[in-house]
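Note that one protein chain is taken out, while the other chains of the complex remain in position.
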Amino acid sequence: MADEVATFTAAYQSRLPVLLKGPTGSGKTRFLEYMSYRLGAAQPLPLVTIACNDELSSSDLVGRYLLTGQGSQWIDGPLTAAVTHGGICYLDEVVEARKDTVVILHSLTDHRRLLPIAKLGVVLEAHPDFQLVASYNPRYQSSIKNLKHSTQQRFVAIEFDYPDTGREAEIIRVESGVDGETADRFAELGAKIRNLSLNNVIEGPSTRLLIYAARMVATGVPLGQACEAAITLSVTDDRGTAAGIREIIDAVMGG
Amino acid sequence: MADEVATFTAAYQSRLPVLLKGPTGSGKTRFLEYMSYRLGAAQPLPLVTIACNDELSSSDLVGRYLLTGQGSQWIDGPLTAAVTHGGICYLDEVVEARKDTVVILHSLTDHRRLLPIAKLGVVLEAHPDFQLVASYNPRYQSSIKNLKHSTQQRFVAIEFDYPDTGREAEIIRVESGVDGETADRFAELGAKIRNLSLNNVIEGPSTRLLIYAARMVATGVPLGQACEAAITLSVTDDRGTAAGIREIIDAVMGG
Amino acid sequence: MADEVATFTAAYQSRLPVLLKGPTGSGKTRFLEYMSYRLGAAQPLPLVTIACNDELSSSDLVGRYLLTGQGSQWIDGPLTAAVTHGGICYLDEVVEARKDTVVILHSLTDHRRLLPIAKLGVVLEAHPDFQLVASYNPRYQSSIKNLKHSTQQRFVAIEFDYPDTGREAEIIRVESGVDGETADRFAELGAKIRNLSLNNVIEGPSTRLLIYAARMVATGVPLGQACEAAITLSVTDDRGTAAGIREIIDAVMGG
Amino acid sequence: MADEVATFTAAYQSRLPVLLKGPTGSGKTRFLEYMSYRLGAAQPLPLVTIACNDELSSSDLVGRYLLTGQGSQWIDGPLTAAVTHGGICYLDEVVEARKDTVVILHSLTDHRRLLPIAKLGVVLEAHPDFQLVASYNPRYQSSIKNLKHSTQQRFVAIEFDYPDTGREAEIIRVESGVDGETADRFAELGAKIRNLSLNNVIEGPSTRLLIYAARMVATGVPLGQACEAAITLSVTDDRGTAAGIREIIDAVMGG
Amino acid sequence: MADEVATFTAAYQSRLPVLLKGPTGSGKTRFLEYMSYRLGAAQPLPLVTIACNDELSSSDLVGRYLLTGQGSQWIDGPLTAAVTHGGICYLDEVVEARKDTVVILHSLTDHRRLLPIAKLGVVLEAHPDFQLVASYNPRYQSSIKNLKHSTQQRFVAIEFDYPDTGREAEIIRVESGVDGETADRFAELGAKIRNLSLNNVIEGPSTRLLIYAARMVATGVPLGQACEAAITLSVTDDRGTAAGIREIIDAVMGG
Partner (left out) sequence: MADEVATFTAAYQSRLPVLLKGPTGSGKTRFLEYMSYRLGAAQPLPLVTIACNDELSSSDLVGRYLLTGQGSQWIDGPLTAAVTHGGICYLDEVVEARKDTVVILHSLTDHRRLLPIAKLGVVLEAHPDFQLVASYNPRYQSSIKNLKHSTQQRFVAIEFDYPDTGREAEIIRVESGVDGETADRFAELGAKIRNLSLNNVIEGPSTRLLIYAARMVATGVPLGQACEAAITLSVTDDRGTAAGIREIIDAVMGG
């Protein structure tokens, strides 16, 4: 963790764009929230999160004209707001964005630090405190949906993975309210099931799902039922795989 | 049933998002209506249902500007309304939704419980009583239309199937008005035909179709004619399969 | 015919949705017009027909805002009108509709009988006399364009086929004005050519085309020329198949 | 020609929809202009031609709301105008139209003769003198672009082909101003080259192209140069085929 | 050249539509500019050029309503302007246009010479001096993007190719300002490299590129550097092919 903090801090000092790479639920969003607190002075750095997707147009980022009773009026998009007032603009799952969304980042992510707004005919210089951060999950990267080299090579990258068993048990304990021993077993369970995922059968379970299961246990739901709902059925639709996961659950948690 | 109620109640207490998995007509919608009564205090929890489909845009969920005589005016979408005022927001057949619809759920379904509204430039914190529920039918899941891991792993899942024969007969009797023996035979018929569906020849018939057939019988339509209209022709377009179903109907109902 | 009337009547009494299945020109539309007369009291039940197609959006069914001099004004679509005021809403060739059109029917076709109008933020309860009817031609059903199980299992189905030779001759005689013997020969001709269609070479000719040919004969067009225009060239573009059909015409009509 | 006139006249008397089938330039449009003169009384029947294409929406046919200074105002499309005031509405190359354009014709082309206008919420009954005519070229018919059976079986069909050599020579002579012998040779040339087209190498040349070539000759362009410009280069882009056509031209015209 | 002028003049006298066929940079646009001067009387014929492309809609040609402070106002498109006031309307690379753009040309390019404007509900008769000209490059013609027979057979065609070496050298000399011997060598170079293009390795270089290279030489750029920039790198991205072209350049120009 210390490494990630140091790398991000150095990148921020030079205002280099940062790419957070890692699987679902490995803590990328939380890390960024932490960094916005740590890097801020009297108060955290402003943090604007944009969930990227196929339908997100460049207008959604940059802004658009809105028709009002007094004719068209320009409304800044979240990227324009961050470029103008400073702070971190976070493009979550950037690989899902349309190309036009990605391409408008180019002049912001090199030495120019400029955001051209074609529809206004202006070019904005980024606020000294503006920084761009993006995330993506390399396991999803296919030949159809990937970052262009000309985009990826504009970012300093930080890799994320699930926390080690000890730290994960501690997280589960604190977030769910179960006792330490139960938390240990959930962390062990997560590690065991993720071994399956190395063979691409499934992905996860994420720390989040382990917390969900533990929290249900803390509410009084029987352990097996909680694991069924929050782990087995969330992780797979395949009955064979589900049976295999249940065996691991029995072995680790049960008895 | 007790298990499903307990799991849902525990999930609701922690406001964990819930995914209802199961075939058509297995009672997912009715279960949710029941839970909204059970979990509500003086009155049922508000329940907003959104039938997902290819054309449902994120604006349909979140809201949009509408042009009035006084210029543009913002109208909340059903998701925004539920996030603001509390209650259950139910995304029926979520796998049919476009990616942008699904992606806006991400920050609502983790520890943040936030709904960013890009077009307003605001981020709404969910009401303490807001809960998100989604459903889908895993039998339809294909490589094209499935939930992304990063989405599915945000939900606690509950699995649904057709009720057992005894309970289904009781449901048919109460809903259609036929006598107990006829209801028993319809329930048996449903179970027999569903065995065919295990081989992927057909799906169903759902409890709903069995009630339809029984209700027509109660109105005076001959039994064979009612089964033809409400079961055979509803379940298949293939003449060979239809003949096989008619044989089962003759064997179970007829004589 | 008696069976179809009885089934439809029973379905209407319980307000069950009905699906009319059958080939082009087998009388589905006329049957529905007849039922709206028969089921109505002092006057026929209102019957709203919607020809489904790829471009028909859910707004075309439900309604939309229209910009007027006084700002936006909501205009009910035909489905909303039928839901509000009662009567039969008929979705012709429903399988051609886009998914969003079909999906909005779901809550109308189960125990809820509700039409949610997302853009108005309201949910309409169907008028007690509202009934939904749809049609489709199973011969066109392909893997791309078919009804989802979750849709089809919401309907009671009635199957249509061409009338038998005797009844068809009578229809031809009445509708075209030719004498009984000529009408008989046209009905025989229809049956003979349809045998070809069993092998998927062609479809039809429908009763409608036989009436067209007969009507032209009644106007004085020579028999061969009328069959060429209204049957052979309407039924196929393939010269070989056309030659085969002409032989049947010569054999049945000619001499 | 007499047959086509008689068939069309009979169809018009019963207001049956007519489909004109035939290759490019075989005179379908001219035939229809002639019939509108012949069938009209004091003046020709109004004739509205709509060139169908992928982008033609049903609104282009039926009408649309137009925003004016006084809010939205409805403007009738050409089909609505013809349905209201009578006359022939001609859908040229109907197979190119989008499905929604074709589907709105259904209730106009059976016993109902109705045009539903969803956006106005009205259903227009066709004027007694309204007739629908469509054309298409069966040689283009592919599995992707063809008329649905449910559409095609609503029309009486008339087949067109190039005129025989004698008549074509006469047409060329009259339309271009060349002498009779030259016209004869052009007609012979057309027939010879069309033999190639039977093998699907090329289509045509149409009578129109023969007239073009003859007209250029009449203006003083050398015969070979006129044939090169108006026939060879118009009929093919392939150099081998062009060489073959030039040989035929030399043999028939030259020397 | 005399032939092309004569053919075009004859076509213009009868107002026959003309198709200019030929590779990039073979002088089609310049030829048309020349003809508009030659055919005009006191002043050149008006010449409207429209660069066709996938996004060009029929509205871009015909016109559209524009919303002003006084409501919608119709604005003529360039085709409508030419049809109304006369002159040549030139559709450059017509094969790139969408079908709806092409189809609206049909009634303009046969004996009718009419432009129907569906949105206005009017049909314009073409001005006596209106002529339609289109161009395309047959080398690009593929099974996806080609002119429909029903379109191509409406045009008289004129074929273009690069000028012969002598004429090309003269053009290069006049347009670039280099001396006659250098111009000769550039023309020879063009011919040699085009031989490669016969094998489909590359296309060109066009006369335009030869002029570019010569013009840079005239400005003082070394000959090899000018050929590299204006010929080799413009004609290919492939390093092997580039090496081959450089060898030809060395052989012809160098030493």
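Going in written order, the chains are labelled A, B, C, D and E, and every chain counts its residues from 1.
What we mean here is this: contacts are C-beta pairs under 8 Å (C-beta built on N, C-alpha and C of every residue); 3 or more make two chains touch, one makes a residue touch a chain.
Quick caveat: nothing in here was measured; it's all calculated off a predicted structure.
In the entire assembly, the chain absent from the figure touches the shown chains A, E.
For the chain missing from the display, the contacting residue among A:38, A:85, A:99 or A:167 is A:99, taking the whole complex into account. If you put the hidden chain back, the residue from A:84, A:152 or A:241 that touches it is A:152.
Here one chain is not drawn; of E:178, E:209, E:223 or E:249, the residue touching it is E:209. What chain E contributes to its contact with the hidden chain is residues 24-25, 29-30, 49-56, 60, 66-70, 75-78, 81, 92-93, 96, 137, 140, 203-206, 208-209, 212, 215-216, 219-221, 225-226, 229-230, 233-235, 237. Residues 3, 6-7, 10-11, 13-14, 16, 19, 21, 57-58, 65, 67, 70-72, 98-100, 102-104, 106-107, 110-112, 116, 118-119, 121, 138, 141, 148-150, 152-159 are the ones on chain A that touch the missing chain.
Here is the rule we use: only the chains that are shown with their structure count from here on.
A simple rule picks the central chain: find each chain's mean C-alpha point, then take the one closest to the mean of all protein C-alpha atoms, which gives C. Comparing the contact residues of chain D and chain E by number shows a mostly separate set, under half of all numbers used being common to the two copies. A separation of 30 Å divides the Cα centre of chain B from that of chain C. A straight line joining the Cα centres of chain B and chain E is 60 Å long. Within chain B, residues 67, 69-70 each touch two or more of the remaining chains. Under the stated contact rule, the graph of chain-to-chain touches is a line, running from one end chain to the other without closing. According to the touch criterion at the top of this document, the contacting chain pairs are A-B, B-C, C-D, D-E.
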